[in-house]
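With one protein chain held back, the other chains of the complex are shown just where they sit.
As written, the chains take the letters A, B and C, and residue 1 is the first residue of each chain.
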Amino acid sequence: MSSLPQHSRTARPPLGVGMVGHSFMGRVHSHAWRSVDAFFDLPMRPELRVVAGRDAARVEAAAARLGWAESTTDWRELLDRDDIALIDICAQGSVHAEIAIAALEAGKHVLCEKPLANTPAEAEAMARAAAAAAERGVLAMVGFNYRRVPALTLARTLVADGRLGTIRHVRARYLQDWIVDPEHPLVWRLVREEAGSGALGDIGAHIIDLAEFLTGDHITGVSAVTETFVHKRPLGTAGSGIGAQAAGPTSGSADGIGTVTVDDAAIFLARTSGGALATFEATRFATGRKNALSIELNGSRGSLSFDFEAMNDLWFHDHDEPAATAGFRRITVTEPTHPYTGAWWPPGHGLGYEHSFTHQARDLVEAIATGTTPQPSFDDGLRVQRVLAAVEASAADSSRWTPVDG
Amino acid sequence: MSSLPQHSRTARPPLGVGMVGHSFMGRVHSHAWRSVDAFFDLPMRPELRVVAGRDAARVEAAAARLGWAESTTDWRELLDRDDIALIDICAQGSVHAEIAIAALEAGKHVLCEKPLANTPAEAEAMARAAAAAAERGVLAMVGFNYRRVPALTLARTLVADGRLGTIRHVRARYLQDWIVDPEHPLVWRLVREEAGSGALGDIGAHIIDLAEFLTGDHITGVSAVTETFVHKRPLGTAGSGIGAQAAGPTSGSADGIGTVTVDDAAIFLARTSGGALATFEATRFATGRKNALSIELNGSRGSLSFDFEAMNDLWFHDHDEPAATAGFRRITVTEPTHPYTGAWWPPGHGLGYEHSFTHQARDLVEAIATGTTPQPSFDDGLRVQRVLAAVEASAADSSRWTPVDG
Amino acid sequence: MSSLPQHSRTARPPLGVGMVGHSFMGRVHSHAWRSVDAFFDLPMRPELRVVAGRDAARVEAAAARLGWAESTTDWRELLDRDDIALIDICAQGSVHAEIAIAALEAGKHVLCEKPLANTPAEAEAMARAAAAAAERGVLAMVGFNYRRVPALTLARTLVADGRLGTIRHVRARYLQDWIVDPEHPLVWRLVREEAGSGALGDIGAHIIDLAEFLTGDHITGVSAVTETFVHKRPLGTAGSGIGAQAAGPTSGSADGIGTVTVDDAAIFLARTSGGALATFEATRFATGRKNALSIELNGSRGSLSFDFEAMNDLWFHDHDEPAATAGFRRITVTEPTHPYTGAWWPPGHGLGYEHSFTHQARDLVEAIATGTTPQPSFDDGLRVQRVLAAVEASAADSSRWTPVDG
Partner (left out) sequence: MSSLPQHSRTARPPLGVGMVGHSFMGRVHSHAWRSVDAFFDLPMRPELRVVAGRDAARVEAAAARLGWAESTTDWRELLDRDDIALIDICAQGSVHAEIAIAALEAGKHVLCEKPLANTPAEAEAMARAAAAAAERGVLAMVGFNYRRVPALTLARTLVADGRLGTIRHVRARYLQDWIVDPEHPLVWRLVREEAGSGALGDIGAHIIDLAEFLTGDHITGVSAVTETFVHKRPLGTAGSGIGAQAAGPTSGSADGIGTVTVDDAAIFLARTSGGALATFEATRFATGRKNALSIELNGSRGSLSFDFEAMNDLWFHDHDEPAATAGFRRITVTEPTHPYTGAWWPPGHGLGYEHSFTHQARDLVEAIATGTTPQPSFDDGLRVQRVLAAVEASAADSSRWTPVDG
C-alpha cells in the first residue's frame, strides 16, 4: 500500500525509547511511538520503555495511560539503561540543553522538541554536542513536526523539483487566540525564564523552520516588532489547552497577579539566501484563529499555499499552465503517491495533527537503523534559534535590519 | 481536559475484544482499540485478544502488526473464549449475519461494520437476534462511524436543540472516483453476491444513516435511479485502495474478464417523517472527489453543511441572526466544549478519519460498562437496509415512489 | 484589449430596441443596453427607444430612470415603429407567447425572458413562430442569461473541447430562501395562473437549461417530487426583492389570506442523451442560500464545479494530471483569454450579476448584424418547457419515470 521501504517484520531489533515529559507533547509523542509500527514497515521495533517526569504520582499515571512500561522522576536514570537507545525530550525548553547534551554524551540518540533551546548559546552547545555525537554514530533530531504534515512534505518536493522556479515571496503566519482574554492565567508559557520567549519561540519557531525547509534557503536578516498587549494576569492554571500549567513560584506577586514577561505577538520582515522577501507573524491574539499556521510561497513558475486549519490540503498554482485554465488547485494530500499517506487510509480519508509526529517517529527509526543523519538536525534548530535572537535584537533596536548570525 | 465522565483508571475490569477481518476496516478498528484508552477515561480496559481471518499466514502477520495477542483462522473460536466479551465484525457483508447472530447467541456483545447485512432478510434476523440478546444484557451496535466525526455529532446536537427549526431539505452525497478507469479490476466490491450492492450499499448506506441520525426522522419513501457505467472489467486485484481484494472465483470468465453485477452509482429522492424533501447520490464515478461525503440540512431557523473532505469543519447558518451579519460560519470543531475533541489536542489541531472509530469504541465501552443500548443499534442498521432495498425496488420499477417497509 | 471581433465604430447602423416590462428584469436589461456599446465593439449601435408598461406614470418614470427615450402603455405600439427592430420581453411569463408571436409576425427580432412560456403549448406556438420568422431573417432568442456568466461559458468550452471526457454525472441546484418566513406575502410568483409554476419554472428552468448547455446533451426523462411547504400566506406586496409585486385580485380571500398554488420546491432525477445521471433541486426554502445556483459535472477525464455565489470562479479538476498534483483548481475567470472578460477590467477584477445580460445583449447584436441564429433559441426554451412539464407530470404520478416529449 506504500512506496516506503519494506522490511522483514520478523526478527527486527527493538529500539528502546525513553521519554522526558508527559504533558501535551508527551501525549502526542507517546501516541506516535505506540502507533507507528502498525502503519509503517520499520527496520526496528519501537518499545516504550520509561517515561520521566517531576512528580512521581503524575508520571506513574501518565505511564499507565500513555503506554510506557515504567516511569521515573529522575531523567538521568534513562541514560544508564542499556535497553534505551533513544531519548525523546518533551520537557519545556529551559531543560532541553542539559538533557540533550547529557544524553548524547551517554551515547543515546536524541529527539528534542522545538524550539531547540531558550537561547542561542544553549542551542550552540547542543549543536556542538550533536556534532561530536555524530562522530560516534549517535544521532540527534529536533522536533519541527510540521515538516511531516504530508501536504508540507509534498510542498517541499514540488519546490525541490523546481515547480515554483525562483522564489520571490514567503508569507508565513502562525495565529492563535488562546490568551485574548486578559483573565487567562499566567501559565508558564508567558514567563520568560521558563519559556524563553512567547509567541515568537513557541509558534514563530515553526514558521521560521518551515520557511527554510520549504524554500531550501536560509533567512539572512530580519526587521522586527514585538508586543505584549496584556502585561498583568492572574496567577493560576488553565483548565485545559496549550500550556495549562501554572508558571513557577517566582513569577507572581502577593496579590495573585503576575507579570507577563514574554511577547504576545511578533511580526517581522526577512530576506532569504535565495533572494526572496518574507513576512512573518506569530500571535496569540488573532481572535477566531485557533491553530492557523499558514504559509504561501510565490515563485516565478508557480505558487503554493497551505493553512494548517485545513491540513490535508495543499494549494498549488502552476504558472506554466495556460492562463485560461490556471488557478490554485486544492490537492487533497491523501493519495498513495503522496508522502506518508499511502500507509494510512484510502484517498480522501484525511489525517490529523498527530500524524505528523508518527511520521517523524517513522523517519527517525529509519535514520537510526541506517545511520543516516535525521532532518531537521540540531544545526537546523540552532539556525532557527539565531533567527529568534535576531528578531528580538531587531525589535529592541528600532526594528533595525539585523543579520542572522552564522 | 474533557467533559466526558471520569473513571478511576486503576482496578478497572478488562474488556476482551475479538475481531473478525483485518483488512481496511480491521486496520482502523485495531487502531481504535489500541488508542482509545490513552485518550478517554474508560470504565473498562480494552484488550486486543484475538483476530480471526481466513488465511493463517496473513492473519498471523496482521495480529503482529495490528497489536492483537493471538490470531486464528476460525472465528467461532472467539465465541468459546471466556476472556472475550466483544466481537468486532470487520469481515465483508456477506458473513455479517452468520457471525453476528452466533456471537449474540453466545452471549458476546457485537460491533458489526456497516452495512448491517447484504439483504433486509439477513438484517431482520440480526435485529431479532439483537433484541433477544438485549433481554440477556448482551449489546449490539452497527458501525456507522461517521456519526462520531465530531462535526457531525455537533450537527446532531444543534438539530436536537432546535437550532434548525423545521427541517425542509436534506441534501446528501457520497462521491468517490476510484473505479472511473475501466481498467480498474473487478474487485469483490463490484460483485453482487459478495458485496450486496455497489456504491449504494457501500457508501450510500452511510448518508442514509446520517440523514436519519441528523434529522432524528425516518426516511418514509424513495424514488430512485441506479446505473452501471462500466459492465466488464479485468479480473485481478488492485494494488491498493478500497476493496483491493479480487472478487471470488465465480465472477470471471476464461478470458480474464468479469462482469460487474452491482451499481456504479445510485441517485434517489426521498421524504422524511418530518416532512423534509431529500436528495441522495452515491457514486464511484465523480472524478476528483475522493471521499466526498457531504450533507446539508435546511430548516426554518437555520442550516448546516458538512463535507468530509474538510472533516473538522461544520458550517452553520443561524437564520435568527440579523440578515446584515448572517452567513454560514465555519465552526472548527476542535474546542474543549465540542463532542470528543477535548480528549485530544488543543483547538485548531484537527482530527483525522480514524478518530471517528476511536470515538465509536469509546462510546461502546461506556455502553457495555453501564448496560446501555449503544447507538446506532441493529434496528437502525435494519432501517438503512430497508431504504437500500426500497431504492433498488424503485429503480427496477421505473423510479416509482416506493415506501420504506417497517 | 479583447479578442472579440472588431468593427469600425463610426458609421454603424443603429439597432432600435423596444422593451416590454420594467421591473427586475427590465432594470437589468436596460443596464445591459446602456452599457454594452462602451465595452464591446459592436457592429450596430443599440438605441433604447421605447419601454412599455401597464401603468402610465410608472412606465414614464421607469423610462426616465432607465434611459429609454419614450414610454407607452401599449406594447403593440412598439410593433408599428420603424425605428424599432428588436423587442425585448421582460414582462411576466403569462404574456410571453402573445407578445413574442405578434412581434415576430411584425418582423421584429425578439429577446424573450425565461421561462419561455407558462405551458408547453404556448412554447410550441412560440417556437413555430420563431421558425417561420427565421425564414424571413427575423431572429428569436430566449434569455437564459447564466449561459453568459464567463465562468459558465468557459465551462461549456472545456466540455466541448473534450476536457471532461464522457460525462457521468450532473448535479444541479438552485437554492434560495426568500419565502422561508410563512408571513412573506402572496406575491405573484406564488400564484400558478400568473407564474406558471413556482421554484420549478422560475429557477429550476435555469439549471435545466444549463445542464443541457454545458453537456451539449438533452434531458431524456425525469422522476420528480414537488412540494409546497406553506399553503396560506397573507395578501400584499413585499417591500423589495424578487417578485415584489402582489398577486392579482383573484388569488385571495376576504380575510386577507391567499392560497399558494405553486411549488415551493422541486427535486428530480434525470438522464441525459449522453448517458449521464443528473440530480436537480430548485427551492425557495434553503435558509442561508441566497442565489445559490450551483452545478457540477463529473466526466471520465475531469470535472467542473460552479456556484453563482462565487460567480467569477470555475473549479476544474483535470483527471489527466498525475494524482500527486491533481485537484480542483479555482480558475478566476477574469483573464483576457476568457470569454467576454477581456472587454472589461484587468485580471482579478471580478464581474457581477448584470454582466451576463450585457454579454447576452452583445451576442444578440452580433447575431442580428450577421443574420446568425442566436443561442439559446426558442427551440432551446421549448425543450426546457417540456422538461418542466415532465417534472410536474412525474410528481403527479408517484414520481414515475417520465420521458421528455419531443
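As a working rule, a residue touches a chain if its C-beta (ideal position, glycine included) is under 8 Å from a C-beta of that chain, and two chains touch if they have at least 3 such contacts.
Everything numeric here is computed off the predicted structure, so don't read it as measured data.
Colleague: Would you mind listing the shown chains in contact with the chain that isn't displayed?
Modeller: Visible chains that the missing one touches: A, B, C.
Colleague: Tell me which residue among C:234, C:274 or C:350 touches the hidden chain in the full complex.
Modeller: C:350
Colleague: Return the single residue from A:23, A:157 or A:279 that touches the missing chain.
Modeller: Answering carefully, the residue with contact to the hidden chain is A:279.
Colleague: Quick one: which of A:134, A:180, A:235 or A:369 touches the chain that's been left out?
Modeller: Of all options in A:134, A:180, A:235 or A:369, contact with the hidden chain holds for A:180.
Colleague: With respect to the chain omitted from the figure, which of B:206, B:289 or B:338 is a touching residue?
Modeller: The single option touching the absent chain is B:338.
Colleague: Which one touches the absent chain: C:65, C:136 or C:231?
Modeller: Missing-chain contact among the listed residues: C:65.
Colleague: Please output the residues of chain B touching the missing chain, sorted low to high.
Modeller: Chain B touches the chain not shown through residues 154, 158, 316-318, 322-332, 335-338, 347.
Colleague: On chain A, where is the contact patch with the chain that was removed from view?
Modeller: These residues touch the chain not displayed: 168-169, 171, 173, 175, 177, 180, 223-225, 227, 229, 265, 267-269, 271, 275, 277-279, 281, 283, 285-289, 298-303, 317, 319, 326-328, 394, 398-401.
Colleague: Counting contacts across the full complex, list the positions on chain C that touch the omitted chain.
Modeller: Answer for chain C: residues 1-2, 9-10, 24, 27-28, 30-31, 34-35, 37-38, 61, 64-67, 176, 178, 239-242, 289-292, 308-313, 332, 334, 336, 342, 344-355 touch the chain left out.
FYI, only the chains that are shown with their structure count from here on.
Colleague: Could you work out the angle of the rotation that brings the CA atoms of chain A onto the matching CA atoms of chain C, rounded to the nearest 5 degrees?
Modeller: Between chain A and chain C, the superposition angle is 180 degrees.
Colleague: Quick check: how many Å separate the C-alpha centres of chain B and chain C?
Modeller: 42
Colleague: Report the inter-centroid distance (CA atoms only) between chain A and chain C in whole Å.
Modeller: Whole-Å distance between the two chain centres: 54.
Colleague: For chain A versus chain B, what separation do you get between their C-alpha means, in angstrom?
Modeller: So the centre of chain A lies 35 Å away from the centre of chain B.
Colleague: List, in ascending order, every residue of chain B touching at least 2 other chains.
Modeller: In chain B, residues 289 touch at least two other chains, as defined above.
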